[in-house]
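Here the complex is missing a single protein chain, while all its other protein chains stay put.
Take a look at chain A:
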Amino acid sequence: MFEARLLRSSILKKVLEAIKDLLTQATFDCDDNGIQLQAMDNSHVSLVSLTLRSDGFDKYRCDRNISMGMNLGSMSKILKCAGDKDTVTIKAQDNADTVTFVFESPNQEKVSDYEMKLMNLDLEHLGIPETEYSCTIRLPSAEFARICRDLSQFGESMVISCTKEGVKFSATGDIGSANIKLAQTASIDKEEEAVVIEMEEPVTLTFACQYLNYFTKATSLSPQVQLSMSADVPLVVEYRIPDIGHIRYYLAPKIEEEDS
């Protein structure tokens, strides 16, 4: 028997919004410690890793480890049926082929439950090595979303270059080029609005704008986003979800082709 109860459905709704454009289906692995999701997008260039710790739930029970393959489009449709203030409970029997979502309104007057068929998905877990990154940049998530949106108008790929002066995002395309420089905030009044750069070595990498735009769908989950980069390894974009876990996106850098 698996049962997980969240007081506010909005967290789950936002998580789904954050992944459903990138992934069509994914496996939720549930165990004693919480719910984990790891999946690559169809083109196999990015990886999503989601962790929701059991202590973040109002009630959490997982008798046996269970993996639930879900169609994220369908799951998102179901979660749209829940009000923001509703309590959501995810339930599944051991070895079940369906999962049930129960939504309860705050005054308990309305209870709705939705049953969804599970899918058998090929499990392909990747081991992500612990990496010491040369650069870590923390910035307000809305700022990052804005940068990605603005730069994607200029070109398909974005160069992120981190030096001791700060971090520079740039894109070049048919209409011209765009550069956005961010320097470390001098005085930290509000932690949420700060730009913090930790750098050991300067790094410059190129990424597909489109994918960064997909990642910024998670903006509403967290006021801050952390970018970690090292030469020739994937970029990590991490959103911490307050009190319950995090969502990490990994994106492989673009290959520099000689002829382009």
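Details
FYI, contacts are C-beta pairs under 8 Å (C-beta built on N, C-alpha and C of every residue); 3 or more make two chains touch, one makes a residue touch a chain; residues count from 1.
Everything that follows uses one rule, which is that contacts and distances are computed from a predicted model.
Per the UniProt record, the chain missing from the shown structure is "Ribonuclease H2 subunit B", taken from the list "ER membrane protein complex subunit 3", "CBF/Mak21 family-domain-containing protein", "Ribonuclease H2 subunit B" or "Prefoldin protein". Only one of A:1, A:81 or A:128 touches the absent chain when the whole complex is considered: A:128. Contact with the chain not shown here comes from a single listed residue; of A:195, A:208 or A:237, that residue is A:208.
Mapped onto chain A, contacts with the missing chain fall at residues 21-22, 40-47, 124-129, 156-157, 207-211, 214, 233-234, 250-255, 257.
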